[in-house]
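Please read through the structure below; I'll follow up with questions.
As you look at this complex, bear in mind that one protein chain is not there, while each of the others sits in place.
A and B are the chain letters, set down in written order, and residue numbers restart from 1 in every chain.
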Amino acid sequence: MQITLGALVERLGGELIGDPSIVIRQIATLEKAGEGDLAFLANPKYRAALDGTTASAVIVDPKSAGLTERARIVTRDPYLYFARAAQWFNPLRRPPAGIHASAVVASALPESVSVGPNAVIGEGCEIGENTVIGPGCHVGDGVRIGPDGLLHAGVTIYADCVVGARAILHSGAVIGADGFGFARDSDKRWVKIPQIGRVVIGDDVEVGANTTIDRGALDDTVIGNGVKLDNLIQIAHNVHVDDDAIMAGLSGIAGSSRLGKRVMVAGQAGISGHLSVGDDIVVSAGTIITKTLDKPGVYTAMLPQMTHADWVKNVSHVRRLDGLADRVRELEKLLAEKNKENS
Amino acid sequence: MQITLGALVERLGGELIGDPSIVIRQIATLEKAGEGDLAFLANPKYRAALDGTTASAVIVDPKSAGLTERARIVTRDPYLYFARAAQWFNPLRRPPAGIHASAVVASALPESVSVGPNAVIGEGCEIGENTVIGPGCHVGDGVRIGPDGLLHAGVTIYADCVVGARAILHSGAVIGADGFGFARDSDKRWVKIPQIGRVVIGDDVEVGANTTIDRGALDDTVIGNGVKLDNLIQIAHNVHVDDDAIMAGLSGIAGSSRLGKRVMVAGQAGISGHLSVGDDIVVSAGTIITKTLDKPGVYTAMLPQMTHADWVKNVSHVRRLDGLADRVRELEKLLAEKNKENS
Partner (left out) sequence: MQITLGALVERLGGELIGDPSIVIRQIATLEKAGEGDLAFLANPKYRAALDGTTASAVIVDPKSAGLTERARIVTRDPYLYFARAAQWFNPLRRPPAGIHASAVVASALPESVSVGPNAVIGEGCEIGENTVIGPGCHVGDGVRIGPDGLLHAGVTIYADCVVGARAILHSGAVIGADGFGFARDSDKRWVKIPQIGRVVIGDDVEVGANTTIDRGALDDTVIGNGVKLDNLIQIAHNVHVDDDAIMAGLSGIAGSSRLGKRVMVAGQAGISGHLSVGDDIVVSAGTIITKTLDKPGVYTAMLPQMTHADWVKNVSHVRRLDGLADRVRELEKLLAEKNKENS
């Protein structure tokens, strides 16, 4: 693909300083960019790299526009501009439409759909136009998937689940396995509660590799529009994740909890069950949320790393903090009494 | 399916207050239930929902029996009753018996077994009556699986592992991959230790999506009867999980540790290697257990969430707790000396 700077700016906006006929073939980092590459400066702390770059052009914000003599596109948000330009140069790879001879398909599909080798599609499914079902995917009976979706190899969707338009599901993702629900009998054995809800996923959702989203017990598990889930995330039954929330790898949400709109959950963080995390809240890495949070802001709960020797010396005191607080209170009382005596 | 209240009580027990000829077709929550639905009140804090429900009947405990005029089944444990009723209305979906033409099967199987499209079964396997091997499952050579099992799509079982009766294994579960064992040579390179033990799983076990249970190094990894494992759990080599233990998502157990009977491990909790967690112990979410625990009870170790500003202000002190404790001790000494002087 070859696009001139002039064509880029015409489509994506921004102010071009430099020759509009310069040809761009790919996006690259300032360090690696060469002839034909468009680089970007999104973070002012990398300004030094601007000097050394051999990119054909760079995307910069107004403050950095004067820092280079190279052809440049000036825009308020270079990172967003870079994302949009990168999408143009790198459209999603879609295999040609058609059903591979080795696939086992029991539903009628639009001609524009692509089904890869050894994929299995059950009965009564509805798959939207242009959607790609990758090799070895398993799509259960009665599943509905919107148009323009991309299921990479080896995605599993259990029966009756719903996925919206433009979904990107990565390999090993499992949508709709049974929620983890058991009653306990009088012998303390676990009695399985059938999970008869579904998973219902909105439009423009991306689900990372080996991430699991369980079906609801009685009602549905719901993932809103524009939600982005990284790899190895666990979403339990009856969770609601609102629009444009985002979760990083190895995080999880326990049953029936709700993430508000645009909530951001960092890696290895967890949300306990039956609670709610309000709109725009940010949960830091490794933090377990155990109470409903209403007020926007960043919430954090992890110990900072220490050398192991420092940890041994200091952290054991956490187990005796209540005693330490009592001793401080006692000292305050004694000193106050002494002051009274002396006065 | 249609079952009268009379038939339900005849089979599952409980005291019926109301018309035994009322027909039930499904289980639902108090909020969503309508004509033909059976709802339940398991937690007294949801009593308000009882007033608004339009369920045909409800399951309640004796204390709540007087709170509604609706047809009701009175039982000591409504949640357990709900589980049993829900199982009756929602039996596990099992595809018809028989081997799909696209499956590759190298062992003789009972006629009642169902093998889905593109599943692969090795040599010398024994599969019990009525067991379902879902699409795209991989069952290695010499594997034994009990009767009435349900392997959802895309389960992998490595060679020689054993799975008991009535197993439910969810998609992406991997049973019997190599344990993580290496010696270090004099150049500090890792030398693989062959993992020649098996995984041996008891009866009535459920394994969640993308959960991994590694085979033992020399002896076996053992999962007892009635154990329930959620999604994305890691069970390392030579672990023993005793009967009726239960683990939630993203939790893990390191090598050679043992979970006692009915142990409950919450989400994202971890058990270090070579230790033992006694019967009936509960491990809270996000808690790492680093020592053998004998005494029943709940064990917890995580920081409570704070605003990030509070965290910055407070948690840094953990690194200096030993010094703070010293300073309190010094103050106590000084004040005691002062008291002595003054007396």
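Keep in mind that, in the parts below, a contact is a pair of C-beta atoms (placed from the backbone, for glycine too) under 8 Å apart; a residue touches a chain by one contact, two chains touch by 3 or more.
Remember, it's a predicted structure, so these values are computed and weren't measured experimentally.
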item	value
Options B:A97, B:A165 or B:I196, residue touching the unrepresented chain	B:I196
Residue touching the undisplayed chain, where the options are B:E35, B:D51 or B:D185	B:D185
Of A:D148, A:D214 or A:D244, the one touching the omitted chain in the full complex	A:D244
Sites on chain B contacted by the missing partner chain, in the whole complex	102, 104, 118, 120, 136, 138, 140, 154, 156, 158-159, 172, 174, 177-178, 180, 182-186, 188-194, 196, 210, 212, 214, 218-219, 232, 234, 236, 250, 252, 254, 268, 270, 272, 283-284, 287-291, 293, 297-304, 306, 310, 313-315, 317-318, 320-321, 324, 327-328, 331, 334-335, 338
Touch list for chain A against the chain that is not drawn	26-29, 32, 77, 79-80, 82-84, 86-87, 89-90, 92-93, 100, 102, 116-118, 134-136, 152-154, 168, 170-172, 204, 206, 208-210, 226, 228, 230-232, 244, 246, 248-250, 262, 267-268, 285-286, 302-308, 311, 315-316, 318-322, 324-325, 328, 331-332, 335, 338
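Basically, only the chains that are shown with their structure count from here on.
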item	value
Geometric centre distance via CA averages, chain B-chain A, whole Å	25
